[in-house]
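Only one protein chain is missing; all other protein chains are in place.
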Amino acid sequence: MTNGWVDMKNTDMMLIMGGNPAENHPCGFKWPVEAKRTRNAKIISVDPRFTRTSAVADLFCQIRAGTDIAFLGGVVHYAMENNRIAKDYLVNYTNAAFLVKSDFKLPADTDGVFSGFDAKTQSYDKSTWNYAGTGGGRGSDAAHPPSGSAPPAPRLPEKVEFDLSLQNPNCVFQLLKKHYSRYTPEMVERITGIPKEQFLKAADLYTSIRKDGDMKKAGTIIYAVGWTQHSFGTQIIRTAAILQLLLGNVGRAGGGVNALRGHSNIQGATDMAGIFDNLPGYLKVPTPADTSFDSWMKRITPTPSKPAPWDSFNYWSNTPKFAVSYLKALYGDAAAKQNEWAFDYLPKVDRNYSWVQLWDNMYNGIVKGMFAFGMNGVAIGPDSKKNIDALKKADWLVVGEIYPDETSEFWKSPGISTDEMKQIQTTVYRLPCAGFAEKDGSFTNSARWLLWKNTALPMPGDCRTDQGIVAQIFLKIRELYKKDGGKFPDPVLNLTWNYSVPSNPPLAEVLKEINGKALADLEDPATKQQVKAGQQVPGFAWLKDDGTTSCGNWIYSGSFTEAGNQTARRDPSDPSNLGIHPGWGWSWPANRRVMYNRASCDVDGKPWDPTRKQVWWNESTQKWTGNDVVDFKIDSKPKDHMGPFIMNPEGVGRIFGPLAAFADGPLPEHYEPIESPIDNPLHPEQTHNPVVKRFKTPDDKYGTPKDGYTVVCTTYRLTELYHYWTKNNPMNVQLIPEPFVEISAEMAQEMGLTGGEKVKVSSIRGEYIAKAMVTKRIKAMMIDGKKIYQIGIPIHQGYRGIAEDEGKDARTLVNLLTPTVFDPNAYTPEFKGFLVKLEKA
Amino acid sequence: MSPSEQIIPHGHVLRYTLKERLTHWVAAGAYIYLLMTGLAFWSPWLFWVAVILGGAPLSRMLHPWAGLIFFAAVWNMYVMWAPQMKHTDVDKKWWKAVRYYSTNQDDKMPPAGRYNAGQKFLFWGFFWSAVALLASGVVLWFPERIPWNLRSLRYISVIVHPAAALFTIGLFLIHIYMGVFAERGAFGSVIRGDVSIAFAKRYHPGWYKEIVGDSSTPRK
Amino acid sequence: MSQEILRIQKISGHAGTVPGEDTQREYKVSKLIDTTTCIGCKACEVACMEWNDLPFGETVFNNTYQTMPETRWNYWNLILFNEHEREDGTLMWLMRKNQCMHCAEPGCLAACPADGAIVQYTNGIVDFQQANCIGCGYCITGCPFDIPKMNPKTNRVFKCTLCTDRVSEGLEPACIKSCPTGCLHFGSKDDMKFLAEGRAKQLRDHSNFPNAGVYDPPGVGGTGVIYVLHDATRPELYGGLPKDPRIPWTVKLWKGPLKWLGNVAMVGGLIGLFVHYLRFGPKDRKDEDIHPGGEKS
Partner (left out) sequence: MNPTRRDFLKLTTIGGAAAAVFGFDLKPAYAQLRTLKIARASETRSTCPYCAVGCGTIIYTIGDRAKNVTAQVVHVEGDPDHPTNRGTLCPKGSSLQQEIMNDRRLLKPLVRRPGGTEWQDISWDDAISEIAARVKKTRDETFVEKDASGHTVNRLESVAWIGGCTDTNEFNYLVVKSMRALGVVHLENQARV
């Protein structure tokens, strides 16, 4: 989230789409409701189903799953046509005025793809996706590891050409206008199924906050995995970001683009780089082509790229400090300037090892052993059958859990006979772990708040803490390497492990390591403030690239300082009444609650809305100050025109995502889900996202309407249940005793189906049987002239749970249905909007 | 009724057979229990009665069962006596002269049969009340089983049950008064089964004639 | 504890006055349920079960999100889900938290014959005291909202206590505390009434709900649980909320006029018979020979 949960109370307008916060984040949803109650704010709910969120929305539009870009593109078009845009914001805080290279081509001109597409490799040459301009540093936007032998990546120009009048046909604004001019209300209706009048109501309502150029009001866009779980998920979010930049809503109280992360520490897991393509703090992993630490740094440290008269903070220029400090935290004295900070110890990544690929690699024998801690990979899918088949081929599996789960018992999954079971050679260890109340540590919530929790009670039975188990395994491995030697033992032997209880590291000590400390005496030349060797650093501004600091994750630096554990702070006060609560827990970065908050002020540094003052330029002190921690260079004068989006080398928000920022286009284009009931009405010859990869094992199949799969299916969660977890919990099972499939009344009538009867849902990959919930809350849709039905299935049941164990009414997994494709940017699988057929069962 | 069923003391005539007497006392016992527990539920002033009878939950539990026993007994009475309880012309006259009856001027009464009109009224009153009490009582026994859309059944029952019970209480009081205090000998009849010939002659002259007519010489 | 008995203003099946009547200056407490911001998340259901340690009961899928068709003796708090299409074709998904309404004039208490089985505290909470319950189920009949439910095993009736254990310790009820969106609110009846009216006005003025209003039915003297409804003219849309709930008239008749009439009749009858005996004595005279056997019973 750019903003935060409590901040939503400041909003005037909410577009809730690709998410159902009333269902999935009820306690966070209190703040949208609060805005309704106290500010008469409006909620627009756009969803394939009339949801719990829709129940309290002011306007509901039923959209076909996977057509969000068309809807949002339509709103962008509407806003531009009706001049409901934040002109000053747009010109000064976004790259709307930047000129793009003239050989760049939009999909409208090149058969549904952007310029540079190579159909053979299914990838883009992105050199035309660049600003017009001169000079500059190296390519700075490699979100993806380029392959080892690729030529040097193209670069952003240092001095970007621009046109503040926004009239130049090659300026981003005009390209945007041209691109979305095709997203007319009629086209939106054809693609999304939302009737034109209904769409216009929604577009009018949402953009009404910028009626007559008024900048006081703020609108927020709230989404969740309904946007990310598509083969173009990142681009949906991009469209939302573009709309928000267009309306001047980013950085402002009650505004922003707010991703509602699903689980308690999903945000933290991402921050801490529990994913293959990052190191902690969003440092990009080194590739084999980064032959030295310096070349790695050169590649991933951006240089400013902006109109010459403007300024850019370009905060990522500090990358080397963060990287060196991280390596110092990992390897201590073994990381020194002489050995390039132990750069060799880092594994180099030049290909995709993401979730779906991981299971494919296990299926294909590359992955032989797996640890699954608190992670039910079989149930989560997609294509659970493939995951089960993959585990059958693995040598070993170690599961750390608190309940019996589908993954640890994959070898007993429904349909496997005793004889088959005897053929499965996988060794499975299932280790009993500690529940959340039995261990301490911090979670990072969706608002980026780190919150410490305390241990409430001892573990039952013979359980051990997760960190204890990992530590014991690691220390045992290290012992073996020490004793017997082996392949490249250096990183294993040299890893720092200086915890007071090495076999069960106290988590507070780990947080101290994450925060970072001085390894030599440090002094801030400006303030003369000192940090002695061995002391905790007060924040990431103190990190050094000379090996005098260590820090496990730079964005968490400041969380455990000499003043103690900041994540355990419990001051609930909120002096500004903006929901900032600066003394509660600790928010990354630097305890800042709303990101890019410089953009809440006009060019002169005055808040757009004087009643919601987040930060402002103080003329007398010549400094930025405010109720929140300023997300800006503190002494940059407004007249210097430094951009508020300091993490971008441009300093401004990106309407146009240049170069390698995105795999599938610098502007979002509507593509159909991989399994789609129609051809793409924008360009039937290019229906799907052109860079999406399909897998090739016998378990990877993709259905089409021609095969009889004509019903659009979407999966979702229920508020009564938590993923695959609370099915062990009687109170929650009582609320939702059985799985079900939501079906529109019209479709049920056509099938002769009444509510409560069993129905079989089949995709080309598998089938799922559950009772039908016949409802008015889903309606048949007219999509491009065809009548299309949508259904929805909650994901929560499986074959291990109170109601599901062996001998009971064993149930299958919904993810037997879902396809193995993923978003080329974020690698999130497409759980929403695949094709199925229905029969009475 | 066959007089040969029982040995009757000299100068007496059999009024109630053992079966009739048993039925009566089963009904009486059940009724008294029902009355006491019912009154306890009727009024807070008498709630203590239920407490003394073993606690109110027990009373509530047994009350319906006692009610079933009571109804069974009443039903048995109905089978036994209904033919004798038919309204006759004599009864009409009896009702007209009821004030003489109530002021102990029995000689001015028309000759009652085995049962006078008042007794018949008592019988039918108890019988129909028992039917009403049973019907409403079953509803009240399982109120939670009566679905919400049939709740009017419960509403009717809560008024029918006490109303019918009150009616029986009135009958009951008169019955006790007559049987124990006013007509001495009546009580003995329902214990031993017989009444003196004088009693029969005095209170049930019609019946007296009937039995004398049947057998001119009462058994010695 | 010392004041506990004085916190009671009404006692079921109780002879004489109530000790707490007239002794307290406590205000009435009330739950406010704003159905227009309810998302049907069932947090209140779980919070109720959890706090009151209510045991698990089997449920079956019934073509709805609603947990079960109606409240149970061990499930006091149930959100009712109803899909409703408005005249303009827009869909509404109405959710109403159903539980004991804590009527000012409780039908259950009026109908209850058991001394102390149902009490009403001076703060307005109507509480069943299962220790005193006799299992007669009259409360079920007395309630116009179909709330009290009997445990068939123990024959005791249960319902929402408005978490009187929490409230008497100064806490809010468990359901109120849990409610994520704040559609549940707790406070003094007057304050809740004020908030509710304000919200209804907001719905009338700023949302498309010209009939929005507050449900606080006068037929039962007002309730300790009040609703804000999108359409207060049609409460029955919300899972059969009665439009004008009253204590059934037969219950009133039975507990009112009939009781007095019956008592007078019974006492009068006894007195009358006694006087009759004094005046007329037995029908027979001692000298008459109707007791040849001489036995006296």
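Going by the order they are written in, the chains are A, B and C; count residues from 1 in each one.
As a convention for this text, a contact is a pair of C-beta atoms (placed from the backbone, for glycine too) under 8 Å apart; a residue touches a chain by one contact, two chains touch by 3 or more.
Nothing here was measured: the structure is a model prediction, and the numbers come from that model.
Enquirer: Which one touches the absent chain: A:153, A:398, A:678 or A:841?
Expert: Hidden-chain contact among the options goes to A:398.
Enquirer: Determine which one of A:480, A:501, A:541 or A:603 touches the chain that has been left out.
Expert: In the full complex, the listed residue that touches the missing chain is A:480.
Enquirer: Touching the hidden chain in the complete assembly: which of A:102, A:423, A:622 or A:754 does that?
Expert: Spelled out, the listed residue whose C-beta touches the missing chain is A:423.
Enquirer: For the full complex, which residue in A:513, A:602 or A:664 touches the chain that was left out?
Expert: Of the listed residues, the one touching the omitted chain is A:513.
Enquirer: Of the residues A:116, A:195 or A:262, which one touches the chain left out of the display?
Expert: That would be A:262, which touches the missing chain.
Enquirer: So that we can see where the missing chain sits, which residues of chain C does it touch?
Expert: 1, 4-5, 7-8, 11, 14, 19, 41-43, 45-47, 49-51, 53, 114-117, 119, 127, 129, 131-132, 161, 164-166, 168-169, 171, 174, 177-180, 182
Rule of thumb we're sticking to: only the chains that are shown with their structure count from here on.
Enquirer: Could you put a whole-Å number on the gap between the CA centroids of chain A and chain C?
Expert: Chain centres of chain A and chain C, defined by C-alpha means, are spaced 50 Å apart.
Enquirer: Between chain B and chain C, what distance separates the C-alpha centroids? Give it in angstrom.
Expert: Here chain B and chain C have centroids separated by 39 Å.
Enquirer: Find the geometric centre of each of chain A and chain B from their Cα atoms only, then give the gap between the two centres in Å, rounded to an integer.
Expert: 84
Enquirer: So which stretches of chain C touch two or more other chains?
Expert: none
Enquirer: Which part of chain B faces chain C closely enough to touch in the complex?
Expert: 9-12, 40-45, 47, 50, 56-57, 59-61, 102-104, 106, 140, 142-144, 148, 151, 154-159, 162-163, 166, 169-170, 173-174, 177, 180-185, 187-188, 191, 196, 198-199, 202-203
Enquirer: Applying the document's contact rule, which stretches of chain C touch chain A when the two form their complex?
Expert: 36-43, 45-46, 49-50, 56-64, 67, 83, 85, 90-93, 95, 180-183, 199, 202, 206-207
Enquirer: Residue numbers of chain C touching chain B in their complex, please.
Expert: It is residues 13-16, 70, 111, 113-115, 133-138, 140-141, 146, 149-150, 152, 155, 240, 248-251, 253-254, 258-259, 261-263, 265-266, 269-270, 273, 276-277, 280-284, 288-293, 295-297 of chain C that touch chain B.
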